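Omission of a single protein chain aside, the complex is shown with its protein chains in their original locations.
Here is subunit A:
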Amino acid sequence: MNTITFFLILFAPVYAAFFEGAQRVLKAKMQRRIGPPLMQPIFDMYKLMDKRALIVNKTHTLLGLFYFVTLWCVVGLIYMGFNLLYIIFLHLLSSIILILAGFSVKSIFSHLGSNRKLLSIVAYEPVLLLVCIAIYLVYGSFEISEILNSPSHFLSLLFVYFALLLIIPSITKLSPFDAPKAHQEIVGGIEIEFGSIFYEFLYAAKFLEMIFAYSFVYILAGSNHLLGTILVLFTFLFVNLVDNSTARIKINHMVKIVLGLGVILVSINILGSVL
């Protein structure tokens, strides 16, 4: 691990906040508003630090913290070019920790949020696993560092890219697949019982989830870094456009659409590369 990677990992939650800021500005511009400043998530984090600390119970708070740390490790492994499978399972572990946190308090809204988060994992996790297999079949390796050094085969992964377009909104909690968060209807779901500085970890974890989701798009392009960057930017624009122009769908429809369509798309791609 060289120094640049080290600093990229160390400051991941800080510069990832700018992605979130850019997302909010982009959404505002699409709605012809002025929108918040780019630094807004950083201001939010400073403000959350300044509030009086409230704890529901120790387990709940600790699990919330573990969720953030595990996710940070996931991002670290991505930058160090680790095995894709390890990364997916560690990410799954972090989500499970968050769900346990949701179940460790008595609030029914927290339980509701945890149940919905479980369902969304059921929806996107199998697709993510199949995406890894498809990448392996094309690039011949699960190691990110090796994939990024082999020549680009983006066209033979086109359907995988479409499947990623489908699941990125549900990983980064954007509509139409943001049912686990379902903002005002179930008041934030899993995050509801976190307050002040402890909510900050969950808030920062949201940015890390974005890095996780978009890094899958980036590695599809192999050693062609220009194509990778263009893909990430296009996906960012597209996903936000969809987020702005669609309403939320019901959780059972979400499972059906994401799981059904996602598995079909990736399976076509896998069949294509096997035959």
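What we mean here is this: a residue touches a chain if its C-beta (ideal position, glycine included) is under 8 Å from a C-beta of that chain, and two chains touch if they have at least 3 such contacts; residues count from 1.
Keep this in mind: contacts and distances are computed from a predicted model.
S.K.: Hey, which one's the missing chain according to UniProt: "NADH-quinone oxidoreductase subunit B", "Thioredoxin domain-containing protein", "Iron ABC transporter permease" or "WD40 repeat domain-containing protein"?
M.R.: Per the UniProt record, the undisplayed chain of the complex is "NADH-quinone oxidoreductase subunit B".
S.K.: Looking at A:Gly81, A:Pro126, A:Gly195 or A:Gly272, which residue reaches the missing chain?
M.R.: A:Gly195
S.K.: Determine which one of A:Gln40, A:Asn115 or A:Ser267 touches the chain that has been left out.
M.R.: Spelled out, the listed residue whose C-beta touches the missing chain is A:Gln40.
S.K.: Over the whole complex, note the residues of subunit A touching the chain we left out.
M.R.: Answer for subunit A: residues 24, 28, 31-37, 40, 43-44, 46-54, 183-184, 187-188, 191-196, 199 touch the chain left out.
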